[in-house]
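Moving on to chain A:
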Amino acid sequence: MSQLHIKSNVNGDDVEFLCEPEETLLEVLRDRLNLTGSKEGCGTGDCGACSVTMNGKLVCSCLVLGVEADNSKINTIEGMADGDKLHPLQQKFLDHAALQCGICTPGILVAAKALLEKNPSPSETEVRYWLAGNLCRCTGYDKIIRAVMDAAEEMRG
Partner candidate 1 sequence: MVKVRIWGSLRSATKNKEFVYVEAENFKQLLDNLSKKYPNLKPQISRGVSVSIDGLIYKNSWFAPIKPNSEVVLMPYMVGG
Partner candidate 2 sequence: MSPLNNNSQARQFKVIGTRPPRPDGIEKVTGKAQYGADLNVANMLFAKILRSPHAHAKVLSIDTSAAERLDGVKAVITSKDFDRFSSGQPNNILENSIAHQKVLYDGHGVAAVAATSDLIAKSALKLIKVKYETLPHVTDVDKAMEKSAPIVNKGYVLENVPKGHSENVTSYFEFGHGDLEAGFSKAEKIVTRSFKTEATHQGYIEPNACLASMTPDGKADLWCCTQGHYNVRAVCAEIMGMETSQLKVTASEIGGGFGGKTLIYIEPIALALSLKSGQPVKLVMTRDEVFKATGPTVSSSMDVKIGMTKDGKITAGEAKLRYQGGAFPNGTVEMGAQSAFASYDLKAVKTQGWNILTNRPMQAAYRAPGAPQAIYAVESVVDELCEVLNLDPLETRLKNAAKKGTLSSYGPTFDDIGLIATLEAAKNHPHYSAPISKNQGRGLSCGFWFNFGGDTCVTLNVNFDGTIGVTEGNPDIGGSRASISQMAAEEIGIAYEKVRTIIADTNSLGHNEITDGSRVTFAVGLATIKAARAAIKEMCKRAAMIWNIDEEAVRWENGSAIPAGPNAGKFDPLTIEEIAGMSSQTGGPIAGHHEVNAEGAGVSFGVHLVDVEVDKETGSSKIIRYTVFQDAGKAIHPSYVEGQMQGGAVQGIGWALNEEYIYGDDGKLQNPGFLDYRIPVASDLPMIDPVILEIPNPGHPYGVRGVGETSIVPPLAAISNAISRATSIRFSDLPMSPPKVLKAIKDKQRGNG
């Protein structure tokens, strides 16, 4: 096994790391870069708890190799708030009690942000289908959908 040297940009910061070729981006984020906000719920792309964006595209970081992050821009939950100012989605999740245990929350917030950047005024159905890859076992999704719709409305101004 020989490790590869990767240069990437995570949440606006240039980073370099060494990783094994078989390590996933999720493992790199969590174990090498200490960004544990992205969660592993399944490791097979079925739960969305590890959602990040890679060059602006929403992906499951468990289904991306760490080496593929070379020369890429990665954005994770840790980069969502602007300093001490929460992103409107984060604030609306708190206001609507859209989280119970909170393990799916980082992935859902990252996914919802990607949605609103693509489609600032999604219908309820569009929100539900966009977020279908993010499992939540606590809430039944109701308050999550309301929070996303409300954040979208606020962001539209």
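In this text, a residue touches a chain if its C-beta (ideal position, glycine included) is under 8 Å from a C-beta of that chain, and two chains touch if they have at least 3 such contacts; residues count from 1.
Here is how the candidates were picked: all candidates are chains of the complex that A comes from, given by their letters.
As the structure is a prediction and not an experimental result, all values here were calculated from the model.
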item	value
Chain touching chain A (counting every copy) in this complex, out of 1 or 2	2
Residue ranges of chain A in contact with candidate 2 within the complex	1, 20, 22-23, 27, 30-31, 34-44, 46-47, 49, 76-78, 80-81, 86, 90, 93-97, 99-106, 109, 125, 127-129, 131-146
